[in-house]
Each structure stands twice: as C-alpha cells, then as structure tokens.
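Below is a slice of the complex: some chains, not all, each in place.
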Amino acid sequence: MELSARNQLNGKITNVEIGAVMASIKLEVTEPGIITAMITKESAEKLGLTEGDDVTAIIKSTEVIIGK
Amino acid sequence: MELSARNQLNGKITNVEIGAVMASIKLEVTEPGIITAMITKESAEKLGLTEGDDVTAIIKSTEVIIGK
Amino acid sequence: MELSARNQLNGKITNVEIGAVMASIKLEVTEPGIITAMITKESAEKLGLTEGDDVTAIIKSTEVIIGK
Amino acid sequence: MELSARNQLNGKITNVEIGAVMASIKLEVTEPGIITAMITKESAEKLGLTEGDDVTAIIKSTEVIIGK
C-alpha cells in the first residue's frame, strides 16, 4: 500500500516507553530526505519563505505514525 | 520561546509553491536528530516495537509547522 | 451546533479503557457514509487517484473527536 | 509496511477534486470496522462514555491519509 503522506523518514528506534494507554517511541532518523509542509499562503508570505532559507520543521509527537 | 513540540528538524527550503489559500513548502532535512512519536500502547505492542527496529516515521504534510 | 468537520461516522462504543490522563475509546461503525480527505494535489497525482479506486482511509486515533 | 494507525477504513473513491495545491478526495466506506479514539480521561468521564453508547466519531478531513 502506497500512502498519500509524503513525509516518510526512515530511522531506527532508540527508545520505547509504554504508558497506561499511550506509548512513546523515539527513533533516530538515518535517511531524512525531503519534508513537505502545507501551510497557509498567509504564513508563507508573512515569513517570506523562499528557496534557500534555513528553516525548522516542527511536528508534534502525537501527529507521527510509525510504519514497520 | 521554547516549544513543547519535541520534533524540530532543521533544513533548507528547496521549493515553495503558493496556492489559492494554502502553500506547499519543501525542505531538505540537513540535521535530522531524534523523532518522538506518541502512539497507542496497543499499536506499540501489536507492531512489537523494540529498540533497534528499523521503522518509518510517517507525517502528513498538513501537520508540519515551519519556524524561521 | 453544526460542525465544519465533514467526517462524522456513527457507531456504538465497544470498549472504554481509562489511562492516567488519556482514555482509549473503541466504537464499531454502524452507519459509515462518506469520508472526505484533504490531501496535497501532489499526492493525489502521484497515487493517480480516480473515481472507482479502492483505497483505505488512514486516521491516527489521536485525531478522532467523540460526539455523544 | 504495517502502520501504527489503527483506523484503516476501506472504501471506494466517489469524487476527486483537484485544487491549486490541495485536493479533495471523497470515498464511500464499504468495510467500516472499528474506530479507536484517544481522548482525554477528563472528556471520557465528562461525557460518561460507556460500552453500548451510541456516539459519533468526528474527524477533520485534513487528518485523513489515503492508502492505495
């Protein structure tokens, strides 16, 4: 099955912590590649985003799905 | 300001495409580091996730915030 | 109150598990209906999505709101 | 690849609409199955969620990933 989610970062699990109903998984990214972010046109313009800019991709940990 | 979002991947923008009200930003990750995924305990157990496993972090592009 | 969220699947709760600060709720969908997915134009074209295709809607459990 | 996302609803695409940078995909669920929702313990208690309750799973369309 191919996924519509374009951001698929390969890595190795370094830590697993099991909670009551949630679990925390940490992985070290070994082959990063390209990240796509869909943001508002307004934000892209306010931040003045252009090719070559150094930026940070910020992702809340509850949004990450693990594939194995 | 420090953020609670643990996943902060540094990169360089390689493409900006402005749509009607949304914009697509692509960045090449240059310093990946560690990704934290909060998933259900049930999924962690069903996938049998353990340290050393090779896995993929899957993130929908609408979930990514850009910091500059 | 009418919601902008188009995906509203009716079902019956089959399991409730209370954790420390989170809870897991399972429901069996009894009247499914239509699911709308907003994805990138790029993904729609790469996957070649067209009417009649058999596909899977994948939704992380932390994204689901319960209405009662 | 097996995914940690437990909610995988099978269906058939009924409509594809391509926008400037986003696309809208509609699918009719043909094999619904079970939906898991991770909510706060506080909400589960305030709504008094128990097995057998008739509820609605509400999911914003930007949260849905398509697998094909």
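Per-chain residue numbering starts at 1, and chain names A, B, C and D are given in the order in which the chains are listed.
Rule of thumb we're sticking to: contacts are C-beta pairs under 8 Å (C-beta built on N, C-alpha and C of every residue); 3 or more make two chains touch, one makes a residue touch a chain.
Bear in mind that the values here come from a model prediction, so they are computed numbers and not experimental data.
The total count of identical chains across the complete complex in this file is 6, with 4 shown in place.
Heads up, the rule we're going with is that only the chains that are shown with their structure count from here on.
More C-beta pairs in contact connect the chains of A-B than those of the other pair, out of A-C and A-B.
Chain geometry summary: the mean Cα position of chain A and that of chain B are 1 Å apart. Each chain gets a centre from the mean of its Cα atoms; for chain A and chain C, those two points are 21 Å apart.
Each of residues 1-6, 19-22, 36, 38, 62-63, 65-68 in chain D touches at least two other chains. The part of chain B that touches chain D in the complex is made up of residues 17-20, 22-24, 37, 39-40, 42-44, 47, 56, 58, 60, 62. The part of chain C that touches chain B in the complex is made up of residues 24, 38-40, 42, 60-62.
Per the touch definition, chain A reaches chain B in the complex via residues 3-16, 18-30, 32-45, 47-68.
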